[in-house]
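Only one structure is covered here, and it is reproduced in the block below.
Of the protein chains in this complex, one is absent; all others appear in place.
Then we have subunit A:
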Amino acid sequence: MNISYNWIKEYLDLDVSATDLAEKIERTSVEVDSVVRPADGLKKIVVGHVNSLVAHPDSDHLHICEVDVGDDQPSQIVCGAPNVAAGQNVIVALPGSRIANNVKIKRSKMRGVESDGMICSLQEIGFSEDVVPKEYADGIYVLPADAQPGEPVFGLLGMDDSLIDLDVTPNRGDMLSLNGTLRDLAAIYDQPVKLDQPAVKETGEAIADQLTLHVDAALAPQYRMRLVRDLKIAPSPMWLQIRLWNAGIRPINNVVDVTNYIMLKYGQPLHAFDYDKFTGQDVYVRTANAGEQLTTLDENDHDLDPKDIVIADGQAPIALAGVMGGLSTAITGQTHTVAIEAAVFEHDHIRKAAQRHHLHTDASQRFERGVNQAGVQDALDAAAQLMDELASGAVQTGTAVGSNQQPDPAVIPLTLTHVNAVLGMDLKQAQVTHILESLGFTVAVDGDQMTVTVPIRRNDIHIPADLLEEIARIYGYDNIPVTLPTGRMTQGRLTPAQRLMRATRHSLEALGLNQAISYALTTEDKAKMFMMRESVPTKLAWPMSVDHAVLRMNLITGLLDDLAYNAARKVKDVALYEQGRVFYREDGTDRPSEEEHIAGAITGTLMPQAWNQPAQAVDFYQVKGIVAAYLQDMAVNGEVTYVPNQEMPEMHPGRTADILVHGHRIGYLGEIHPTIAKQFKIGTTYVFELNLQAIIEMPKQENQYDVISRYPAITRDIAMLVDDEVTNEQVVNLIEKRGGAYLQSVKLFDVYAGVKVPKGKKSLAYTLTYQDKHATLVDDAVNQAFAKVTKRLEDELGAEIR
């Protein structure tokens, strides 16, 4: 909400600039979005009097105007506005002036005719389309007749004011008004403030004879109307129009403007009905009936909901209560009699109606947050009084009251001890009392105990904690000391699971992978790919886009999206890992379980190519090496095995392996299927995904250390030809099983399948290391063991030793 600096200064004696005031408000009360002085950035824009005008000889719409801009000689200005006329006072941008959007105006020629500047519309000097009075929306603006030619226009149009845009939090509805802001500022600057008291002059008949209200008090705890007759509808005076457009409201006429002005001042939304358009003299506040419709002031049609509160006459709804009036009873130039409504509507109904009908209005915003329930009559009276003054209306005697439920003020007990204990300060009783009283609260003190009575208008204050906030903010948060919590010591340490997750990240980074954080919400298709177990997808009820509509059940597709993003930007070598959750759901349940996973995806080369290092495309074994090193880092206790998996539809059937620990599947690795790579628009990519939760829960090797033997080791190399189908695992298993007591390790050092070996065969070569941990090993023992294992290889695997 824009609040006017000049308006505030009419009530408070402030010796501070608008920016300083705004900062004070921000630090003590509510956030300030901006401080704007509309005239800033504009210059040489003055009042001009159109002495005479003639049509431009070479144009069907331009006029050549003789304009008095306060100089000795009148200026000649070409103007294309349809509403320019002799005798008007207009806004003139002189040569060398600057208008809105930093546009500079120069002396120029328009279709061959000199123009000494430009006659401006309000929009051209920075007004928003939304606040320009309708009659000037498509043309130039006409200034009041008493404006002096040559005088800058800024003061006349209220553009020299500073507008402080308050971002009012939902609890501070009271700040959505001048009066509420003044009361807060009075406390902040510790000075008294005298607010205007309405004095309405009643004439004519009793309202009771002219209007009867039927109100459901559950919907409208307060509902009142006044009637003003014999109104003369006209534009409002400048001062009033300025107040409105500076607050972002379009001036309309002297009746509608009064209701808006009173709302700005009191925070009480009002509505003016054309009384003569009522069917009958009865007005009802009720919920809408099924099938009822309403055309609102903005000329939109609404099908009413049975939960909408409506104002209705004897026949039909005439307003959507607290949100917007109806078109059928709108004020027009012909209106003579106005029924002014001042009410309190139940906020939840209003909030929902505003949402339902997409009508978030100044009124609904205030009703949602709660208006000052003790100030309804004042606002109504002030409006009636002003309509009397500005539109020479006759305020009819009395107020029609349909409901009048007055809430009790909150009475809150508070102790000084509690105040200081929570704020960590050492305030004195007098200080606390003074702060609360400056806010208009009443304080009764009895020793340490205070009893605080809160005015109705502060509907956000209910409990002692609310009072603490008032005390703290007015005293100043800057004055609160800086300490750290004391009390009993606590241990700060990570859980084993948290430590393992950190170690996981460090391990994979050390192995060359960058951490990615991808979106957990994805498409349904992607959510269901690369699944490690059965699960139904979890979908958002109202997603923002199909791209982020379903919770992921794998991490891989997120990483593939990342790879695609890189590929589209010509980044070809990408190695990423992600640690995050996947969401599995059982059919028939609403809530998925969340499982920590770890996944990686590598495309291009892992080791960057360089002048001394050729590019080596990533392959299965590189990724397997990463997974193996990672599992070793995690010290999983149990044999890790890799079993071919040809069943995953998204993976290359010949280059995918399940990863098993102690026979239990914890994940997989391999190359993604070429069709998937094509679908994601990425190159050959290797991936792995592991159930991190399972790794966390798995038993770990507590002691990985083995004493290093003092005795020398002996090695023997063995090369053999075996059938293609024989796997490395078979060979190693056999050697380990039959290698004898001294065999320490078997290491593959060569694999060859090419022209030098017979078709259907491959050559494998291993180094066998023997060692006796307690004595020096003798050659004979090794030779015997080696011969034995050689024979086994020949017998059991048909190996041909080379």
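One rule holds in what follows: a contact is a pair of C-beta atoms (placed from the backbone, for glycine too) under 8 Å apart; a residue touches a chain by one contact, two chains touch by 3 or more; residues count from 1.
Here is the rule we go by: contacts and distances are computed from a predicted model.
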| item | value |
| --- | --- |
| Protein name (UniProt record) of the chain left out of view, among "Putative transport system permease protein", "Light-independent protochlorophyllide reductase subunit B", "Sulfurtransferase" or "Phenylalanine--tRNA ligase alpha subunit" | "Phenylalanine--tRNA ligase alpha subunit" |
| Residue among A:606, A:648, A:669 or A:735 touching the omitted chain | A:606 |
| Chain not shown: contacting residue from A:161, A:562 or A:772 | A:562 |
| Omitted-chain contact residue, chosen from A:4, A:28, A:656 or A:685 | A:28 |
| Absent-chain contact - pick from A:109, A:194 or A:591 | A:591 |
| Contact residue for the chain not shown (choose from A:6, A:76, A:123 or A:171) | A:171 |
| Residues belonging to subunit A that touch the chain removed from view | 23, 26-31, 34, 169-172, 347-348, 351-352, 368-369, 421-425, 463, 465-466, 468-469, 472-473, 477-478, 480-495, 498, 502, 505, 508-521, 538-545, 548, 551, 562, 565-566, 569, 571, 573-577, 580-581, 583, 590-592, 594, 606-608, 610-613 |
